[in-house]
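The complex appears here minus one protein chain, its other protein chains still in place.
By letter and in written order, the chains are A and B; residue numbering begins at 1 in each of them.
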Amino acid sequence: MIDQSYLRRFLLPALLLAAVYACALAAIVQYAFRTFVPGSLEVGPPTLHNLARLVDPLYARVFGDSLLIGLYTAAATLLVGYPLAYALVRTPSRALRSALFVVAITPLFTGEIVRTYAWLNVLGANGFINRILLWSGLIGQPLELMFTTLGVCIALVHFSLPVMVMILAAALAHVDPRYERAAATLGAGPLRRFALITLPLSMPGVVSGFVTIFAWTLSAFATPQLIGGGRVTMISNLVYQLGFASFNFPFAAALSLAAILLTVLLLALLRWSQARVDRMAVHA
Amino acid sequence: MRKSVTAAALAAVLAVGSLQAARAETLLVSSWGGSWQEMIAKTIGKKFTETTGAKVEFVTGGTIDRLNKAKLAAGDPETDITLTTSHVGWLYQSSGLFETLDYARIPNAAKIFPEARISPGHVGVWSYVYTIGYRKDLLPEGLTFDSWEDLWSPKMKGLLGLPDFDPSHIIAVSAILSGADPQHWEKGQDKLLALKPSIKAFYTNDASSQQMMSSGETPVQILLSGNAFYQMGQGVDLALVIPKEGAVIGIDAIGIMKGTKKSELAYKFIDAAFDPEVQAEIASFKKLGPMVEGAPVDPAIARLPGVFTTAEQWKEQAIVIDHKLRAEKLGEWKQWFTEHMIAQ
Partner (left out) sequence: MSPRFLSPRLVERALRLGFALLVAAIVGYVVLPAVVVAIASLNASAILAFPPDGLSLRWYATALGYRDFQRGLVNSLIVMAIASTLAVAVGAAAALYIDRSGHRLRGLLEAVLVSPMVVPNFTIGLGFLIFAVEVGQARTFGVVVVSHVVLVLPFVLRSIYVSLRNIDRRLERAAATLGARPGRVFLEVTLPMMAPGIFAGWVFAAVLSFNEFTASLFVTARSTKTLPVAMYDYVREYADPTMAALSTLFIVTTVILVVLANRLVGLDRILTMESPR
C-alpha cells in the first residue's frame, strides 16, 4: 500500500494540466455571457440573452437527436464489437489472434478526414454498396445511405469500434475460461454458458464500453458534417454552423456551455452505473 | 525520473520553437490552400519575386479559420498580406485588422473596375459567380434554367445541392424574386421555405461539391463557377447557366495586415496582382474574372459564363450583394438558414 502523503506528489502535474485546460475552457465560455455585435468580431457588454435563446425547441431537438444517434451508435458498436473482442480473446491460434487484433485496431490509425472520405466512396449513390446491390439485382434504385442517420451511424460505429473492442477484450480477458469449461463439464450448452457466465462476468466492460462510445459519439463533428450533408445535425455541427461560421462567438459559446453541462451529467451517470455494475459483478 | 522526462520534453519544445527564426525578405501571405495557393504562387508570387527578389511564403487555411486566428492575433499579425472573400474582408476591416490602402502606391490599380474597391482596407483581385450548374445527363425531361425561378419547379424535387457555409446566394435570389432586395431579405423567407422540397443536401466545401456532383447525388447545384469548370475539365457532363436575373457575384480581395513590418513589400505584392499580364494568367489558371479592365484575357476564357471582362457584363449579368451588408447580415442569415432550412 502506498501511503497518502507519497501519493500526493503524483497529483501536481495533473492539477497543473487541469488548471491550464480550465483556463482554456473559461477563455471560450466567457463569450457566452457577452453580447453579439453583427458585422463585427468584437463583443458587447455582459448579457444572459445567449443562454435564454437556448430554450428554443430547435436546440432541444438537435440535442435530442444527438443523444439518439449516440445511443444507436453505442448499441450497434457493442453488438459488432462483442463478437470481435470475444474471438480476439478466445482464439487459440496466435496468428489468427494477431490478425484480428490488427484488423480491429487499424481504423484508429486512419484520421477522421481520410476515414470519412472513404465512407463517402462506400455509401454514395454511386458508391461501392449501391454498385454491388444494383449489379446483383437486389435493388432497382440506389439506396439512400448518404445524408441519412443510418449512414452517419454506419461510419460512427466503424470509428468507435477499436475503442470498444479494446475495452471489451480487456473485460473478457478477465473471465477465466475455466469457469466455462467447468460449466461445460456440468452439461451447460454454449448459449447457456455464454448467457450465464461469460456475459455477466464481462458486464463491467459492456457498460464501460457502451457509456464511453455514447459519450464519445456526442462530440462527433466531421462524420455528421460530411456524411450527414446538413441533413443530420449533431451538437457540434450546430455550434459550428451557428457560431464559428457566422462569427457569432457568444452564441457558439452558449451552446458549448450547454454541451459541457450535459457532459458533466453524463459523467455522473457513468460513474454511478459503473459502480453499480462493478458491485453486481463482484456478487455474481 | 518523471521530472527528467518532463524537462527533456520541455527542452525539445523550446529547441523546436527557436528554429522558427524569421528569414530575411520573405513576405508572408495568408490564403486558401491547395490549388488557390498554387495559383497565387505561380501568378502573383512569380511576378512579385521577379520584381523584388523577395520570396513568398503561405499560411493557408479556410476563410473562417484564418479570420478567427487573425482576430486573435490583432496587432501582431502572423502574415503581412491576407487574401480573403470580399465580405469576410469587411470583418477584418471593421475589426481594425487591415491597413488603409494608399492607391498611390499601387500604380497598376489605376484601371481596376469600380466594383473592386470594396473597403478602404481591401481591394478585389478576381471575381467569380455562384450560379446554377447541372448534370446534362441526369436532368429530368423539360427542365431548363432560364430563370432562378426554375429551381422551384416540381421537377426539381430532391435534386438540389447548396453550400452549407454560405446561404447568401439563395437568400439574395429569393429576396429579388419576391420583389425585394438583400437588405430586405425577410420578404423572401416564404420563397426560401418553398424551396425545401427541391433540396437534397448541403455541401461543405468545393471538394464535397465535386463529390456530390460527379456521383450524381445532387445533379443540380448552386456552385462556384470555377469549381464547375474544373469538373467539366475532368469529364463530368456539366453545364453552367447564367439565369436572366443574373448570377451572384463573388470577389476575392486582398488587404495589408495592420502591424506588418513589410509594408513596402506588401504594396509591391498587391501591385503585382494587378499587373494586366498577371490578371490574364489568373483568369486562365482558374477561369476567374479579372478585376482590371483591358487585361489580355485569353478569348476562350473570356467567353465562359460568369467570367466578366467588361463593365457592361458587370452591369447586366451580375447580382452584387453589398459586401458590407453581407458581412453584417451573414450571421443572421446563417442562423435563420440553419434553423429553418438545414436543421428541419
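The working rule: a contact is a pair of C-beta atoms (placed from the backbone, for glycine too) under 8 Å apart; a residue touches a chain by one contact, two chains touch by 3 or more.
Because the structure is predicted, anything quoted here is derived from the model rather than measured.
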So which of A:I139, A:A182 or A:I260 would be touching the chain we can't see?
A:I260
Touching residues on subunit A - with respect to the absent chain
1-11, 13-15, 17-18, 20-29, 80, 83-85, 87-89, 97-98, 100-115, 117-122, 124, 126-128, 131, 158, 161, 163, 165-167, 169-170, 173-174, 189-192, 212, 215-216, 218-219, 221-222, 235-236, 239-240, 244, 256, 259-260, 263-264, 266-268, 271
Which parts of subunit B face the unshown chain closely enough to count as touching?
2, 5-6, 9, 12-13, 16-17, 19-20, 28, 32-36, 57-62, 65, 68-69, 72-73, 78, 205-208, 210-211, 214-215, 231, 234-236
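Note that in this section only the chains that are shown with their structure count from here on.
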Can you give the whole-Å distance between the Cα centres of subunit A and subunit B?
35
Name, in rising order, each residue of subunit A that touches subunit B in their complex.
13, 36, 38-42, 56, 58, 61-62, 120, 124-127, 146-147, 225-226, 229-231, 233, 238, 241-242, 244-248, 251
Residue ranges of subunit B in contact with subunit A within the complex
2, 6, 64, 67-68, 71, 90-91, 94-95, 164-165, 200-204, 208, 211-212, 215-217, 324, 327-335, 338-339, 342-343
